[in-house]
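Shown here: the complex without one of its protein chains, the others still in place.
For reference, chains read A, B and C in written order, and residue numbers begin at 1 within each chain.
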Amino acid sequence: MRCFIGIDLGSTTTKAVVIDEQQNILGRGITNSRSNYDTAAAIAKQEALVNGRFHLFREALSTTGALNGSLDRFLSQLERDFRLEQYLEQLADLEATCRRNLGTAKFGDATAGVGEALGEVFRRLAAGAPELFAPGAKRKSDFFRDIAGSQYLAVGEAVAKDAGVRYDFLLNVFDRSIIEVENRVYADSIRRHLLAALERAFVALPETAGRRSRVEAPIKGILDLDMEETYIVGTGYGRARLPFSKEHIRSEILCHGLGAHMMYPGTATVLDIGGQDTKAIQVDRAGIVESFQMNDRCAAGCGRYLGYIADEMNMGLHELGPMAMKSTKTIRINSTCTVFAGAELRDRLSLGDKREDIMAGLHRAIILRAMSILARSGGIRDEFTFTGGVAKNEAAVKALRELVRENYGELTLNIDPDSIYTGALGGATFAWRAVMEEGRTAEARA
Amino acid sequence: MKHTIGIDIGSGAVKTALFAFDANGKPRWLAKRCERIRRRDPMTLAQEGRDGVLADAGLGADDVAYVATTGEGENVKFATGHFYSMTTHARGGVFLEPGARAVVDIGALNGRAIYVDERGKVLSYKMTSQCASGSGQFLENIARYLGVAVEEIGPLSQTSQNPEKVSSICAVLAETDVINMVSRGIATPDILKGIHLSMASRIVKLLKVTGIKEGKALMTGGLALDTGLLAAIREEMANEKVGVEAVAHEDSIYAGAIGAALWGAFRHDRLSALERAAA
Amino acid sequence: MTATIPPAVAIVQRCEALFDDLDFKAVKAWKAAGTGRKAIGYMPVYVPRELVHAAGMLPVGILGGGDSLEVIQGDAYYQSYICRIPRSTIELGLTGRLDCLDGMLFPSICDVIRNLSGMWQILFKDKYVRYFDVPQNYQDEIGGRYYVHELEILRDDLGKLRGKPIGDAELNASIAVYNDNRAAVRDLYAYRARKPWQAPTSEVYLLLRAGMVLPPEEHTKLVREYLAAVDEFPRPKRDNARVVINGTFCEQPPLALIKSIEMSGCYVVDDDFMLVTRWLLDDVPADGNPLEELSKAFLHRSASTAAKYDATREEKGVFLLKQVKTRGAEGVVFAAPSFCDPALLERPMLQDVLAKHGVPYTAFKYAENTGQMAPIREQAGTFADSIKLWSAA
Partner (left out) sequence: MTTAAMPASVKKPQNVQKEDAMWLQKELINRNYTELATAHQMGRKVSATFVPGNLNELLMCFDFARSLPETNALQNGMRKKSGKMIMDAERDGQSEDVCTYVKADLGMMMGGEVGPTGEVLPRPDVLLLSYTGCFTFMKWFELIRHKYGCETVMLHVPYQGEGKIAPNMREYVVKQLKENVIPTLERISGVKFDIDRLRQYMRESQKAEEDLVAVLQSAKNRPSPIDGYFGAVYYIGPIFTAFRGTPEASQYYSVLRGEIEERVRQGKGPVTPEGEMGEEKYRLVVEGPPNWTSFRDFWKMFYEEGAVVVSSTYAKVGGLYDFGFRHDADRPLESLAEYCLGCYTNLNLPSRIDMICRYIDEYQADGLLINSIKSCNSFSAGQLLILREVEKRTGKPAAFIETDLVDPRYFSAANVKNRLESYFQMIKQKRTSGVGHDLPRTIPIAAAH
């Protein structure tokens, strides 16, 4: 089948969206943007395609009715098992890489001890893996770097203490190795992992095992289906570094505008807060950008700011919003310099302010900055669509709602749970248009 | 024998120094402690620091004539008095390195260059602005990203052949710049050196603005231990034809605490004299 | 039984309430107290408030939004590298807070304010707006003649606005009112320089701010009451360094910054806050040709600031040095708004003059909404430390 793909190479995350000829969204994929942009793009695309296959599994299985009643349970089991398979492979790779790097590290006499500790750490990590992907398990993030990292830190500290090895050494080996591991694409293993996951799923859900053949056939059929990458459009902050020709690149502004329009056709104003930029875009009824504004060189008040705060508080990004929601008092924060965020936080804490109140103040400060950029782009018009990673943050959304009401009155505010994919969706739509409307064919990669 | 304690509460670490003074007022350094804050309460660490140095020297709290704080220590309850950090870094710097005519303190967030006379009097100073670009914190973040331990930064940076300059002014955007560099295949030492050079150019600029013309410039604060930065500063000084010699001291990180202890002794004497006069 | 509040505290509280009130309720109340009353806003570096007063209108000093105004739309009009005050002023205007003003005067301070006058013309088409130029040539026959002409235009405009031309007698009466106000403020400054622990600058500042929204007669009275009240009760005197603040003539530092400077060991004995209250250095004769007299006072007997040209090199810094000498200051704190070209370009020259005269100084930047005071305290504190610790040595 023909697939149209948009890839949004952001400063913190890389997103991909796959759509079909009818402009239905087949799949979405996300990964952290890393030092190797090609890899980030490749992985995001691969994730989107895998996600697309799951979508197709669901379609196929629900038409055959093979799993009537337990379709959702089965598919989510399958997906978790698939993630587990992937995770285990990467974990094994990480261990091997750590060992290689241990060989070249200059830890002197400590080397042997660190080696043993490493063995122990990875034993424990592998043993703990299934739990991470158990039904209902909460993970700090879905990226290997983050999951493995936080597990490694926690387990490593304990192991180091028991073994009498310097924790710093363990950390150092990890920091060296993780870059290498996360820059590998495990493209060949997808099919293998899916099949292995299928076995696991049948084991986990014994009641489905009896229907094995009726389930297996459509899944294998879809695995064999060729998802042809008909046309790809790249966008985002790092688009210039994508190995695409100019024809395959669109400005992120246009993609965000169009993406928002595709999600909510009534969109007139778009606010996108990403990792290091904030964009305000005005679009017309066809999704065409009329004007836009971005923050200037200073990254104050962008998504990264929340990242620093989360680091400072030793929390996950997704925990910040809920904490701020508990606030009962407003605290005004004036500086949104991302780098000083930690200092400001400490300052406030030492003055005796409560964490949740400070958090609420910080979120409001970010949104205030966004409000200025919006005002600069021409104000907010109905309907207003909020996109980008920060739209996932409920406290930011709350602050935005309040400020919009205070300054512009009541209007429709659209937030899609998948809003982080807006740019990629815009890209995919451009890809679709290029082929379906302009009759273009993919050019050879530059 | 009179004893004083100086406590320097920074944004990264709490440093404590204990001094004894003989009858002529000659100081002797008895004990020191340095504890990274790592998200703990600095006030508790200050207390632990004080107790720690007292234990090291076998003294009790009553043996101390003056506890002086500096840095962010304005609210320490058991302190006798507080001095501002440039006052203390200047004095402590000259104590560690009597030839120093400038003290350059590069902390986690702010950097300061202080021009001093031979007695440790602040003649002028310059601080980095509200914007955190080029701070110690930034270097630390990048090192983590690159998988380099803090102690390795210096040695690695010094092996660089083709340092790659970091262009962004903003520390956040500079981080992305660095990630870009990795993706372009720039070697780690070259990246580190590039950061060092851009920090060095800022520092030398601060230094020049203070008006210093000659003598030694002592690095204080945690980054003084970063030999790569020191080397970069030396290069930059040579390029800029500044006739100042950049030096570091193994106890550089204690400069603030030392200065506080020394000033504490001075104030103690002044106050006692005033009390005697009043009696 | 509740303890009665000491009168000095009550006065300061009143001023603080006026200071915190971003809705200009005091102005609205004044207007409501009589029919047809009008208020004219101005940026308080220097405008001849006498003319506004003579027209029976209330001159209202507009000093941006301070640190408690959330600036949203203002940022839409200004890039990040332009100082804060125009954006918060625009915010005040766009949010309707300045609706109580019937006009706005923008004196010649700098390019930012100059352009702001044009923005005001576009954004508030129904209001009287004037860019009030002042001469940078101080010869009576040249700059003076131009200035008298500018004054005449303003006088005519205001006369039209109230529906009746402004007569010389009215003008002279207003000159007398402001002479009295200036005298009271001079006393206040002299008192603070004598006993800075009795009249801390955080209070003196608030008192001056009150003068931006109160009628001058009332303000004069308030200043005198304050002086009498504070002198009643001794306050603790601290071992602080005596300093002059320079550079704050336009965008104002947050009150917390002024307090931080005092907390870190400095007594402020002179400053350039709201210069309009002290721009004319002595009494303007109230019995001559009013415009000529105002012009002469402006040309020959006025304060110095970065917004004003010094005709010769020798004049640079003389005014500041005189402040240091007559107030018995031990040093100068240069506090300039970020991105303020006039203050920041003036500073190196002033510093050079001070250095030649052996006056110590320190310098930093702020914005009206600066939140982090730690670096400020550190710098002011180090400065005070060095004056205190070393003056003994």
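Brief remarks on what is shown
Simple rule for what comes next: contacts are C-beta pairs under 8 Å (C-beta built on N, C-alpha and C of every residue); 3 or more make two chains touch, one makes a residue touch a chain.
Everything numeric here is computed off the predicted structure, so don't read it as measured data.
By the touch rule given at the top, the unshown chain touches A, B, C in the complete complex. In the complete assembly, the contact with the undisplayed chain comes from A:Ile288, out of A:Ala92, A:Ala112, A:Ala134 or A:Ile288. In the complete complex, the residue from B:Arg144, B:Lys208 or B:Arg234 that touches the missing chain is B:Lys208. Remark: the omitted chain is touched by one listed residue; of C:Val60, C:Val112 or C:Met373 this is C:Val112. On the side of chain A, the interface with the absent chain consists of residues 240, 250-254, 268, 284-286, 288-294, 296-297, 375-376, 378-382, 407-409, using the contact rule stated above.
On the side of chain C, the interface with the absent chain consists of residues 73, 76-79, 81-82, 86, 94-96, 99, 106, 108, 110-112, 114-119, 121-123, 130-133, 135-137, 139, 141-143, 145-146, 149-150, 306-307, 309-311, 313, 316, 336, 338-342, 344-349, 351-352, 365, using the contact rule stated above.
Interface with the hidden chain, as seen from chain B, comprises residues 129, 167-169, 205, 208-209.
Please note the rule applied: only the chains that are shown with their structure count from here on.
Among the pairs A-C and A-B, the greater number of C-beta contacts is found at A-B. Closest chain to the protein centre (all Cα atoms averaged), using per-chain Cα means: B. Separating the CA-averaged centres of chain A and chain B is a span of 40 Å.
Chain A and chain C have Cα centroids lying 52 Å from one another. Within chain C, contacts with two or more other chains are made by residues 370, 372, 374. Taken residue by residue, chain A touches two or more other chains at 298, 335, 340, 343, whereas all remaining positions touch fewer.
Of all residues in chain C, those touching chain A in their complex are 67-68, 70-77, 79-80, 369-372, 374.
By the touch criterion given at the top, residues 296, 298, 332-335, 340, 343-344, 347, 368-369, 371-376, 403, 407 of chain A touch chain C in their complex.
Only residues 11, 33-37, 168, 171-172, 174-179, 237, 241, 276, 297-299, 302, 304, 312, 314, 335, 337-340, 342-343, 346, 350 of chain A touch chain B when the two sit together in their complex.
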